[in-house]
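Below is a structure I'd like to ask you about.
One protein chain omitted, others in place.
For subunit A:
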Amino acid sequence: MNSGRNGKRIRPRGQAHNAQAIQGTSASRRFSPRRAGLVLSVLALAGCSSIEAPVPKDPDALEDYKQANDRYEPLNRKVYNLTMKFDKWALRPVAKAYVWAVPHPVRNSLGNMITTMNEPSVFFNDVGAGRPRRAGDAFARWCINMSVGIGGLIDVAKMAGFPHHDNDAGLTMANWGVPSGPYLFLPMGPSSFRDGIGYGIDQGLSPWNYVPRGYGLISFNWAYNMMGVVHGRSEHLDDLDALQRDALDPYATIRSAYQQQRKAQAEAIKNDHRATVPLWYHVKNRQQG
């Protein structure tokens, strides 16, 4: 469920990047979250009559409605259907071809690179959430993997005792006590008001969105974005196929799993009170003492 760039998502956030590819200029790239917001609000206005689900009167049904936290279900379902159509005819076949053509170790290395290159955003969010140990891990991962790990292709940091962890601005805000707001299905995957805003913030926190023109860096950035989307999707080919096959209402299943998962992730960060020094320090001390 890794989209490639900013951590866990059931569906990759890919299409946003694809849209950028068509628009092309670096300015539109930088402010793409805003643009995505604009598109969303236009969509919202266009379908004004049917974007909100009616509030049920039956108390049991009301309970379900509250639990699902999906006020804009009709709109979300439309976006979901469109996204799944795009997935079926474009993203999934490409991801399958990628798995077929690229050997596993190479894919693994590319996955490492994508994770490493997102580490700055994880780091800033760890700092924002006030979790020094996590921030330290992310920082060490970035430094080690970008140098010894050859630009992130080899996850040396993991071997050195700094395993990867996810974080994004949505989770950081969750730790600040910001409520999630209603559920949203965005073209890049399941989200919520809070997590959608968080996605925009993460774009701002990622240094790759600030690369200067020239030196081929922008082309590299495109390749990286596309790569992240395809790779992220390729990691969940079987999961999503199984879900589509087994769930009676895949939309509701994804919604439920996403909401539970985000809650658990936020809890995990909240309950992480580990000391700032890494594990090997304690082990060493214990051996000496």
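Going forward, a contact is a pair of C-beta atoms (placed from the backbone, for glycine too) under 8 Å apart; a residue touches a chain by one contact, two chains touch by 3 or more; residues count from 1.
The criterion applied here is as follows: contacts and distances are computed from a predicted model.
Visitor: Assign the chain not included in the display its UniProt protein name, restricting the answer to "Cupredoxin-like domain-containing protein", "Toluene transporter", "Dipeptide transport system permease protein" or "OB-fold protein".
Guide: UniProt lists the chain that is not shown as "Toluene transporter".
Visitor: Which residue from A:V79, A:V178, A:I218 or A:A252 sits in contact with the chain not drawn here?
Guide: A:A252
Visitor: Provide the residue numbers of subunit A that touch the chain removed from this figure.
Guide: 60-61, 63-64, 67-68, 246-249, 251-253, 255-257, 260-265, 267-268
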